[in-house]
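With one protein chain held back, the other chains of the complex are shown just where they sit.
A, B and C are the chain letters, set down in written order, and residue numbers restart from 1 in every chain.
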Amino acid sequence: MAQTDFSVGIGGAAGQGVATPGTLLAKLFVRRGLHINAYNAYQSIIRGGHTFLTIRTGEAPVRCMGDELEMLIPLNQDTMDRHVRRMRPGSAVLFDGGKVKPEGAADGVQLCPLPLAQLAKSPLHYNTAAVAAVLRLVGVECRPFEEMLAEQFERKGDAVVAENVAVARAGYEYAGAHFRPYPFALPDTGKPLAVATGNECLAMGGVAAGVKFYCAYPMSPSTGVLMWMARHARQLGIMVRQVEDEIAVINMAIGAAHTGCRAMCATSGGGFALMTEALGAAAMMEIPVVCINVQRAGPATGVPTKTEQGDLWQVLGAGQGDYPRLIAAPISIADCFHTIPQIFNLADRFQCPGIVLADLLESEGFSSLDPAELDFNPPRDRGELIGLDGSPVPSGEGYERYRQTESGVAPRALPGTPGHAHVVATDEHDERGVLISDEFTDPHKRQAIMERRQRKMDGALPLIDPPRVAGAADAEVTLVGWGSTWGVIAEAVEKLEREGIRANHLQVKWMVPLHVEAIQQALAKARKIVIVENNYSGQFARYLRSETGLVADAHIRKYDGEPFLPHHVVEGVRKVLAGKTKKYVPVHEIRV
Amino acid sequence: MAQTDFSVGIGGAAGQGVATPGTLLAKLFVRRGLHINAYNAYQSIIRGGHTFLTIRTGEAPVRCMGDELEMLIPLNQDTMDRHVRRMRPGSAVLFDGGKVKPEGAADGVQLCPLPLAQLAKSPLHYNTAAVAAVLRLVGVECRPFEEMLAEQFERKGDAVVAENVAVARAGYEYAGAHFRPYPFALPDTGKPLAVATGNECLAMGGVAAGVKFYCAYPMSPSTGVLMWMARHARQLGIMVRQVEDEIAVINMAIGAAHTGCRAMCATSGGGFALMTEALGAAAMMEIPVVCINVQRAGPATGVPTKTEQGDLWQVLGAGQGDYPRLIAAPISIADCFHTIPQIFNLADRFQCPGIVLADLLESEGFSSLDPAELDFNPPRDRGELIGLDGSPVPSGEGYERYRQTESGVAPRALPGTPGHAHVVATDEHDERGVLISDEFTDPHKRQAIMERRQRKMDGALPLIDPPRVAGAADAEVTLVGWGSTWGVIAEAVEKLEREGIRANHLQVKWMVPLHVEAIQQALAKARKIVIVENNYSGQFARYLRSETGLVADAHIRKYDGEPFLPHHVVEGVRKVLAGKTKKYVPVHEIRV
Amino acid sequence: MAGPGVTETRTALVKKPRRAPLPVKEFKGKAEPDWCPGCGDFGVLNALKSAVAELGLRPHEVLTISGIGCSSNLPGYINTYGMHTLHGRALAVASGAQLGNHGLKVVVTGGDGDGFGIGGNHFVHAMRRNLDLTYIVMDNQIYGLTTGQVSPTSRKGMKTKSTPHGSVENPVNAIPLAIVCGATYVARGFSGQQKHLIELIKGAIEHKGFAFVDVFSPCVTYNKENTHEFFKQRTKKLEEMGHDPADFHAAIEKGGLWGDVIPIGLFYRNAEAPALDELEPVLAEGGPLAHRPLDVSDENARAVIAELM
Partner (left out) sequence: MAGPGVTETRTALVKKPRRAPLPVKEFKGKAEPDWCPGCGDFGVLNALKSAVAELGLRPHEVLTISGIGCSSNLPGYINTYGMHTLHGRALAVASGAQLGNHGLKVVVTGGDGDGFGIGGNHFVHAMRRNLDLTYIVMDNQIYGLTTGQVSPTSRKGMKTKSTPHGSVENPVNAIPLAIVCGATYVARGFSGQQKHLIELIKGAIEHKGFAFVDVFSPCVTYNKENTHEFFKQRTKKLEEMGHDPADFHAAIEKGGLWGDVIPIGLFYRNAEAPALDELEPVLAEGGPLAHRPLDVSDENARAVIAELM
């Protein structure tokens, strides 16, 4: 039997609560052990405008929101008008029959008007009725939903629970009586999954890394990390602080990191810009600190609620001068979780800042996760530390914080450790931490120190998995992406395969250090390289060329604030293979 | 007759006043119509350490400080000890015989102890005696120096003048009586020149551009611009402000620029890091503003008084997202002057920020300038402006600040202009300036707006001179540099020629927009490309590769805080041609 | 000077005849406010529009500058020149704009986070310089646009999305802060008190020097503590409390009150202190900098070159 692949889109004005039915459905799906991937195309606006949430589910892992909807739930007329024409025969449109009029639906699209005012006494319960109706149409029993409502309203007393359950049943029954269910039923795999947003994964990744100090200044689309951290601070023993600005954020994190805490912060591009000076300072003082930049559409304030991969050059050029830094772009929501402990281990080991380059697609999207994969005690490498509680403290005789070593790394004594007092400085300094800038400048020393610091990255590279090509070795076309586009490109590759176009796929996660040779080898035999990225100028393509000399044959780019859908990539590849273009920019179907 | 090429090095501890005799000699030279180039290797330290000023002079333009000294003036023993061994036969060492002992001088080096305590009553006059002695040795009459002293001390009265003149004469005569003059005499070309530091040139370039608003926060090595501006503010009618931090600096400059002023600011890498967010904002609001980043050795606070070309990637990646910006790296001290009006014209015309990437070598060095080339009223292009005083104001009916145009540029109405009220915003906005981020997001609009903004750079490129290869077309090796290294590379090319190695030279000034095709063509026939730059990671080489695909055959790099000397480049080329290395890093002779 | 802005000396300013008021609708902006229904910011927008209209200012004479936040969207909703700058940077941009063309009336608007959080340093320094700006903060004790995190004016104990167990920090006390920093007109309004607020804003715009108006402007969506009702019950006009705005120490004391009575009105005014543009000799004559010719006189060029020779 074919695998289930079911997508539902819920749209309305901001403030209409698109998220509520979305969250309910997501939970119901994952509790059945179904995978999901969801994306909420929302806006800064508090009320009005147009937001649209897509949830896609199936037995197999779902890597992106996909191209098509099996079900549309327009909460207002505007959503109906924008989207109904895109619904294919066999799909269904579920709406408040008393409020929204369907017009322009294709033949074979089932129109399902729910008489919400009849089914529920209060508009507060409309979502409940609608969700129940969805369940009926996808052949899922109502009981799990009733249980969920019971959990949710437990604290409000039996009457409230009963009322909600009654509305659910009414919606369920009405749908059974009046609408035609889909020809398939959503299965229950028997292995319940978890669901989380990318922001939650980043926060939980911090927990898994052992973060003890988190500070931030709110900035969409990274604020979710702060809010998760704040909610769990006391339970998990994490110091969480919102402070005056992003400059304070990064500097406080550096201060806490210097005392020995694993310290983390998150922001978006504008806040990151303000942190760049301090990241260089962390590198100079050799203090490991992790900073997450959740990219949104720029430049400047830009489009705060829209996605983009537009900050690669910003992080590559963050701060003056050359200094060692780690930069990783997680390739999925789940990878947001795993990337944090990974980068902390490297940052601790090489005593330098780590930058995580996520984006709104990941941070505000949500995905199913296998709970078994959420390892909250992954391997932790603190690097060479002196004075960490419990560890034996040497005498300190002759201790040099910045000793010249082959690896470039020297042991880091934590403040408070007897016998190891030293100064860490943002001015250039010698082995003991004494300034050479003010005291006495010596070009030979300076040269050796620069080389030592930079040398650290040589040690980091072998600890990072090299990117590998997925798919057929003899593909006609190799799609290259970085960071969050992994899922959509992977799906595009499958779609192309179905169209008879053999494609394979290289996704790069670690920007610095970059596996130059591995990438060169991986792409050496590629017949046509097409780089896919969510920005205007081809930031990754240009960076890849700068480091590896690889010149792509063509590019697929998007910079309209919305993420790629698989068919954008497919169409781009088709155009490229047909020789029609070397740069394809898809036109986004208005969903928002 | 061979051209004069005379270099003198003056060294001592900070606070010993190395600069005073340096400035006097520089003025004396340029007043004779001789060219000069000077570099002061100094330190943050206020007292102590080691500073060393090199002045080189000759009839022909002097492009860098050169490799050799004809004269050494050690003001303390430390300087003597460090430098005397590097003096060649035929050179001279002039020093305070009562204080400094010469040791280790090669045969043929003339030792010239001056009995300063006898020649001058007060140590305040030691410099006067020493300068006079130099003049005697280089066959220059004393009178112009006496006149200079008279000018300098005029305000202090005749007695002081007389005292100084007497000391000068004593030094002059003592040198005549006891030391052997050089076998040449410094000529007087009869065409007096001017002398200025790069910082002064940047400031005066601002004046020539018509800057009306200058603000800054002090930061070495850019503070000279602020100090020059502050001194001349009232005379020239320029608003000069020192404000609370660099974030305020750039934002105030943007505010002033928006009202119609040409507004400028200068800083170094750390301050620039703090400005990056606002530069993106200027691009988004489409306000022309010019920001100078005078690079110093990084990362972080780094070595504040040492030079480096380490901020190229910082300016390329300044701020989140893709946006149009102009980036120029002046290739000499004189070019610092000319670059400012050039970039203002482009910034005004294309309504975007302009970034000037100078460095300490230029900013703190000084050079002779032909006064005729200091055009304070160069062509000025304000771009399309509405409401500038005196210009006729259209009705404003249907005015759209951000109209979609072919060039990407739409006329800019200045605040205060009747009928044209509009909002400029850092959020994405439509033609009228109305936010599309909060109001209503439309991916198609967003895409078109991004394309319009970026399109502006297409118009800028043809207005910029493409870089050209200087020297033999059939050279064995092509040296490629950028920014401040023009002079030292040009001289290295000549030195190589003398050694029988045919080299030519491409110096790139404009980083953005980059003349990709012109550079590709210029280098298409190059037999061996060697990129010379003053940083660790080859920031320009990597950028050049990212934009043009050109891969250099070898690199000459330096990141010890000191600038290249011609022989560093020559040695590097020799090693590269001999196949000994693909990356040559010279070891700086300790001069500092 | 025929430029759009005209230099006015303090005397001229004081003597200037009152202009005829304009209809408020002249100030209707290009976009409709997208604030939540009931948001306090509507009241501030209306008061500002009324104030400029009543003062007879014409739209092109006013430059409204904001940062980023719900409140900072204001320039889009008023028909004047506007700049919607970066989060926290409105006062810095405004400082440059005011000095660039000191003939403009520069009004700065924004939120408590924008002004006292990330923008705190510009706030402190713009005040000590006594720049001729009107600064209106829509103080809702919360970060509205980012959906409800703690703000520098959130009271201790307040539960927000970033302090779910209650904030443990003392708030910034903006009024005493402004007074000791050197603002020369320091007032507080409540968006629920339109007439009073209009007068405070008019006074601020007419004041030559830094005029700060902190306005309680409730966020109905994310601040459930400091509501319209909360302020309605507590705010009391200083004019009714016998307060003398010339009394520095009393102003600080009154500014620190926060309890059953929270004073609104004019806390402090110093009409004598010269504004920065009055002290800056470069502005003494020649009109707004923005409209001066760029040419360098031969005399000046020669003088500058002479120094180098």
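Criterion: contacts are C-beta pairs under 8 Å (C-beta built on N, C-alpha and C of every residue); 3 or more make two chains touch, one makes a residue touch a chain.
Predicted model only: the values in this text are computed from it and were never measured.
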* Which displayed chains does the hidden chain touch? -> A, B, C
* Just name the one of A:T259, A:S407 or A:Q521 that touches the chain not displayed here. => A:T259
* In the full complex, which of A:E146, A:E364 or A:D427 touches the chain missing from this view? -> A:D427
* Check each of A:V30, A:M71, A:A133 or A:M219 against the chain that is not shown and name the one that touches it. => A:V30
* Which residue from A:R234, A:R403, A:R468 or A:K582 sits in contact with the chain not drawn here? -> A:R234
* To do: Just name the one of B:L186, B:L226, B:V289 or B:A421 that touches the chain not displayed here.
  => B:L226
* **Positions on subunit B contacted by the hidden chain, ascending** => 15, 44-49, 216-220, 223, 226-227, 230-231, 233-234, 240, 242, 244-246, 270, 300-301
* Asked: What subunit C residues would touch the chain not displayed?
  -> 118, 120-121, 124-125, 128-130, 152, 165, 168-173, 176-177, 179-182, 249, 252-253, 276, 279-281
* Structure fact -> Even though one chain is not shown, subunit A touches it at residues 27, 30-31, 192-196, 200, 204, 207-210, 212-213, 215, 232-241, 243-245, 247-248, 251-263, 277-278, 281, 285, 369, 371, 374, 376-377, 380, 387-390, 414-427, 432-435, 438-439
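By definition in this document, only the chains that are shown with their structure count from here on.
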* Asked: Residues of subunit C that touch two or more other chains: which are they?
  -> 34, 68, 84, 86
* Asked: Where does subunit A touch two or more other chains at once, residue-wise?
  -> 44-45, 49, 270, 300-301
